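Here the complex is missing a single protein chain, while all its other protein chains stay put.
The chains carry the letters A, B and C, assigned in the order they are written, with residues numbered from 1 in each.
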Amino acid sequence: MPAETATTHGYTATKDQLLKRLKRVEGQVRGIQGMVDDDRYCIDILTQISAVQAALDKVALGLVDEHTRHCVMGAEGEEREEKTEELMAAVARLMRRG
Amino acid sequence: MPAETATTHGYTATKDQLLKRLKRVEGQVRGIQGMVDDDRYCIDILTQISAVQAALDKVALGLVDEHTRHCVMGAEGEEREEKTEELMAAVARLMRRG
Amino acid sequence: MPAETATTHGYTATKDQLLKRLKRVEGQVRGIQGMVDDDRYCIDILTQISAVQAALDKVALGLVDEHTRHCVMGAEGEEREEKTEELMAAVARLMRRG
Partner (left out) sequence: MPAETATTHGYTATKDQLLKRLKRVEGQVRGIQGMVDDDRYCIDILTQISAVQAALDKVALGLVDEHTRHCVMGAEGEEREEKTEELMAAVARLMRRG
């Protein structure tokens, strides 16, 4: 992960940024539990779920960025080949959602 | 939401089932925070995020099912028209993830 | 499908509108073949593929809308139950893309 003080751009995320986003997602998921418990209108709950999925996608893209820049590019030969395959399989799973 | 004791099939989910799934998602998100904190391998963390996305999709489908069966079909005329539009907008957001 | 002259709103689409969108998608796919043949820059080709997927999603939403309004709501009892399950399975496939 880039240093805390690094100015990140695009999809790059520091460890601290990823942890903050995940903490927020955790709170959003608890909020959705509350909405279900209170029998809130389905559509409003679905809107929150879509927001959580978009937030998780952003975390995922930060990790894909990290893996590409450091794990893949930091490796050579057979190891780089392997890490590229892992990258592609991860992107495929994210596109297919599971 | 169908009664707790209702035998559900397909995508229908009882309130209790939705809450259990959301509780599990909350735990998974905390688990992902731990993996990031421990600098675990990006690909392993991405695998967990894809699992959370799939679990959230299942919760969302339960709510889409609920909205279709009760809110849309329980309404008539203009109100049914409105709730159908809301259903379609929710499905579009889920397909586009955000 | 709603009559050709029907004013559609939201996701509802007439048969003619669906056919026009699909014709355009067909042309876009041929265009992508040309870009691959000409060894155009991967990112530009990927941008076109994302545009085709968004267009196909729009066609799909038109059909989900059609199925909900006519097939599901036009049926009763056991048949409506069956068509609702089919609707949910189709939405799940679209969310998971395949």
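Simple rule for what comes next: a contact is a pair of C-beta atoms (placed from the backbone, for glycine too) under 8 Å apart; a residue touches a chain by one contact, two chains touch by 3 or more.
These numbers come from a predicted model, not from an experiment.
Undergrad: For review purposes, identify every residue of chain A that touches the missing chain, sorted by number.
TA: 9-11, 57, 60-61, 64-65, 68-69, 72-73, 80, 84-85, 87-89, 91-92, 94-96
Undergrad: Kindly note down the residues of chain C that lie in touch with the hidden chain.
TA: 1, 15, 18-19, 22-23, 25-26, 29-30, 32-33, 36-37, 39, 41-43, 45-47, 49-54, 56-57, 59-60, 63-64, 66-67, 71, 86-87, 89-90, 93-94, 97-98
As a working rule, only the chains that are shown with their structure count from here on.
Undergrad: CA centre of chain A versus CA centre of chain C: separation in Å?
TA: 28
Undergrad: Of all the residues in chain B, which ones touch at least 2 other chains?
TA: Those would be 57, 60, 64, 87, 89, 94.
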